[in-house]
Each structure stands twice: as C-alpha cells, then as structure tokens.
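Here the structure comes first, spelled out in structure tokens, and everything after it is commentary.
Partial view: only certain chains, each at its native spot in the assembly.
First chain written, first letter: the chains are A and B, and each begins at residue 1.
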Amino acid sequence: MQLTNKAEGTFAIAPTPFDPEGGIDVKSVDSMCDFYTEVGCSGITVLGIMGEAPKLDADEAIAVASQVIKRADKLQVVVGVSAPGFAAMRSLARKAMDAGAAGVMIAPIPSLRTDDQIVTYFKQAIEAIGSDIPWVLQDYPLTLSVQMTPGVIRRIIQDLPSCVMLKHEDWPGLEKISTLRGFEKDGSMRPISILTGNGGLFLDFEMERGADGAMTGYAFPDMLVDVVRLSKEGRREDAHDLFDAHLPLARYEQQQGVGLAVRKYVMAKRGIIAHDAQRKPGSSLSAAGRAEVDYLLARLAIKDKRAAV
Amino acid sequence: MQLTNKAEGTFAIAPTPFDPEGGIDVKSVDSMCDFYTEVGCSGITVLGIMGEAPKLDADEAIAVASQVIKRADKLQVVVGVSAPGFAAMRSLARKAMDAGAAGVMIAPIPSLRTDDQIVTYFKQAIEAIGSDIPWVLQDYPLTLSVQMTPGVIRRIIQDLPSCVMLKHEDWPGLEKISTLRGFEKDGSMRPISILTGNGGLFLDFEMERGADGAMTGYAFPDMLVDVVRLSKEGRREDAHDLFDAHLPLARYEQQQGVGLAVRKYVMAKRGIIAHDAQRKPGSSLSAAGRAEVDYLLARLAIKDKRAAV
C-alpha cells in the first residue's frame, strides 16, 4: 500500500491534537483518524506545516505518525519529513516507513534560489533518505519562498524516479497544473499524481485543470471529498455549488497565522477532536474571531447541514 | 477637497488603461472615471501597485493622474508616489498636489526590517515631500515584505500629523483593525480613516471590525460600494449575501500576477475600459483562464444582474 503516481482523492492534512496542557491528545488522534476514514478520505498527511511538527520532539513525532498509521489502516499515510538537515530527515523518513507509512513529503529549505540549487537539494535529500521511499514534492512558494518553475519540477521528476506526487500549492497555480499535464502529454515528463493545497481555495478549477484531488487541511474534509468526486463525475454545477457555499468559511480559515486556530476550533465544534488547543507558541482566536466563525457556520448550515454544529 | 481622517466609502484602485499598442488609452481613462463616479465611489487611487505605475515614465505618470483628477472632479483622487528614492517621490507628490490631488499614498521600501527603520523611513519621506500634503500609509506585507505592528503604525501616526489614512492590506488583518480602533478609544492614537485592500476578500468582516470603507481594485467596485453601504446601514445579512455571491470571482481575481489580467478582462467586458491590454511586460489570461472567468460571471449573474455581460 505504498504511495504511487496513481494516488487520487482527498488526503487530509491532519493537525496534531493537543490537550489544554500541551500534551498530545491521543484519544483525539484516534477519533480524528476515524472521521477521516468515515467521510471518504483516501489518505492522511501528518507532520506537515499545519501539523505543528516543529513543536514535537523526535520521539513524539514518530509516535504521532505511528498512531495515525495504525488507526487509519485503510488509508495511505504520508509523513512530512522536511528538516533543516539531511541527518534528521533520513532518520524520520526511515522510521516512518518502518512504521508503515505510504510515503514521505519533502519541502525545499527556504534559502534555495537558483534552479540548480533546487534540483541539487532534492537529489541530495533522496540520496540521504534512500531512493526506495516514495515521496511527495511540496511546492509552496508563498510560505517557503522557494519558486520552482514547471521546468524545474520536471527536472526533479525525471531525475528522481521515487517522486510520485506533487503537492501543488503555488498561488496562483492553475496554469502550472495545465503546463505539467502538458509535459506529460508531450512525453517530456512521466505521469505523476497532483494533489492540490492552499486550503482548497481553488479546488473547483484545479480539478478541471487536471488535478487528481486535494491534499489540504480545511475543517470540512468531507466537502473536499465531495467536490473531488462531483468534479470527477462531471457534475460541474453541483461541484461549484457546494464549493461556493463553503468558500466564505474556507477563505476565513485560510488566513495565515490564525488559520490553524480556526481549523481546530471548527474541528472541535464538529467533535472530530476534543480540544482546539495548540501547543505553545500558538495562535488563538479572539472572541470577535470566534463569533465570526460561528456566524459563517450558521450561514453555511443553510446550504450544508454538516455545518449545523 | 483635500483628504482628511474623515474619509470613508470606496476608493477604487484604478488600473491604467492602455491600447493594444501600449499607448495610454485616454478615452478609457475618461470612461473609467465616469463609471467610478456613477456607481458611487468616494475616491479614486491612481499609480498604485496594480496601476502599472512603474511602466509609466515620469511625464506619463503625472499626465494620467492629472486627467483622472480633472475628469473625476466630484471624487477625491489619491496618487501613489512610492519610489526607490525621495527625490522622485517629492517631485511626483508636489506635481500631483499642484494638479489637484486630494492626497498621496506611500508604501515602505521592501528592505525595511526593524521598527525604527520603518518609522524613520516615513519621517524622512514626509520631510522630503513636505508636511503639508495629506497622505495615506500603505500597509501591505504580503507584497512589500515589510511588517508593521499596530504599535509601529501608531508611532507613525502620532509622529506625523499629515498622515490621515491607513490603507489596510495586512493579511490576515481583522485583529489589526480592532487593535488600532482600540488605540483610538484608549486615547493613545489620534483617529484616522481606515480603508481596506486585499481585493476586498475580507471586506464583509473588515467593515464590522471598524473599517471606514474599501480602497481596492475589484472589477465590480459597485459591489464594494454596496457592501460598504449595507454594512453601515446595519443590514448585515444583505451585505454578506451580496459579498458571498461575488466571492468566487473576487477570489479568482485576487491571484497574484494574473489578477490584473482578470480585472482588466472583466472591466473591458463591462465596457468600463475599451481594452484589457497591459503595457509590457504584462501578464495575460490563457484561453482556459478566460473561460473560467466567463463561467464565474455567468454564475454570478444569477444573483447579481450587473454580471450579465
């Protein structure tokens, strides 16, 4: 059940549930996994940027990953292994795969600038973790400040056969999907899976441009699952209607910094996790912010009953 | 009719209309001004980041500003004078005011980092242009990579009496509005006008947090005018209904790089300007992109007839 370039559907970017004292809330890890499984996710991604991974020490990180892998045994689990050095990256990647992960995800370090620096970085990373581990290339310029052209992504994919998926998170990125699918058609790049991020804010059109699904972290992964499915079934209006109904809230959740607080607040309200706590240093939602989210949920519930919480 | 800290309503960030050969389309400058006036804008901002200002030479820049000031004589016109050096900033600011501008807008240069550097920069800028010109402080970290805390904004406003308005474009920025309004209430900062940017993507809640209006560049400034008005009248549901109907398109237009192409494409479709041309080097909309915008307009037209173009 290792990750391949045929992967599709919705991979939920999982937050790490904490209790109010800052400990890992293992019960919520289980309930969250059960929820993702029930609503039809294809996979779960743990220890990503929104998973508060840097706040976990090495033992906690692998413990969380292992619990998710064990509990969500019907889903593919991708483990984020981005690290400032290759020794730590290798260590976490090997442990994750030993624990049963489907693959790992690697983001470039922020200091990379030139095309050659970027390509070289991923070659060295794969040399470090081993070429036997399927991995996801994370392209997220807004946060990582590394800009990869389609041509650079193609070089990485052609040079490194163990890369099976692109987590597409450029912004804007619709043309990038079209260009990469064009590379596949003209034979200059082997086919890969493309799942899209950015909180799902462009999922409606990303699917129409050729994405295979979503890998992102909205508090309603069930909406993502539905939009991906409706889009694949060719039910364009239905996909857009559902998407548009959620857009006001999805936009609100996509605010940098406070976004994770919104997500955990809604997930706790929905009963997916027990607490909306973040381990320190964390962002928090003001009273005004909570009232705004409640208002958005109430408006959403008119069109999507799942928001009536 | 100089700008004061009582300014409110919608200030349209005006694009610069070009003809397909790259010349300034002076006829469209007039029709655009007429449109902004008719739909109820309070002001127009020219030579901003989205106005392709760096592609104009010094003579063209002042010519465009002067034409807008003359034609839109019922509106307040703000002229962007951000420049890498103070000599050019002073020169444009004085000329703009002589031509009848209501005020000028100044953004920080990207290299500023520390609080003191930021405050010092604006002191030097005002020393250069003169303390008699009302000016707008532009706070736009996403594009300018300069981060001003509420405390730094307060220092600037307290130190420089000619600052009358904040163009609020932090992202996320709802708490920033609340904090600044709190400074006014506790007496630590004099009252200023706050108009919000970011393509209007958070205008619904920005108004509720205390903004005086919008200063941004969506292709439907009439929607911005309406949302600002509805919000001030306390018609919350109506404001959100109209806002939500536009959000899918507003979100699409807010894509960096390609956003201006979308805006001009829609404005040309609406007959506000004659061409969607950008002076080189410009972004352009692919066939797929145009089809997506058309689709969004068709969906929007169901709820807002003004989109039936």
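Note that in this section a contact is a pair of C-beta atoms (placed from the backbone, for glycine too) under 8 Å apart; a residue touches a chain by one contact, two chains touch by 3 or more.
Since we're looking at a predicted model, the values are computed, not measured.
*Asks:* 2 identical chains shown; how many in the complete assembly?
*Replies:* Whole-complex copy count, per this file: 4.
The working rule: only the chains that are shown with their structure count from here on.
*Asks:* Rounded to the nearest 5 degrees, what is the angle of the rotation that puts chain A onto chain B, matching CA atoms?
*Replies:* When the C-alpha atoms are superposed, chain A turns by 180 degrees onto chain B.
*Asks:* Using mean C-alpha positions as chain centres, tell me how far chain A is from chain B in Å, no decimals.
*Replies:* Using C-alpha averages as centres, the distance is 33 Å.
*Asks:* In the complex of these two chains, what residues of chain B are touching chain A?
*Replies:* Its residues touching chain A are 171-172, 174-175, 178, 201-202, 204-205, 208-209, 240, 243-244, 247-248, 251-252, 255-259, 286, 288-289, 292, 299.
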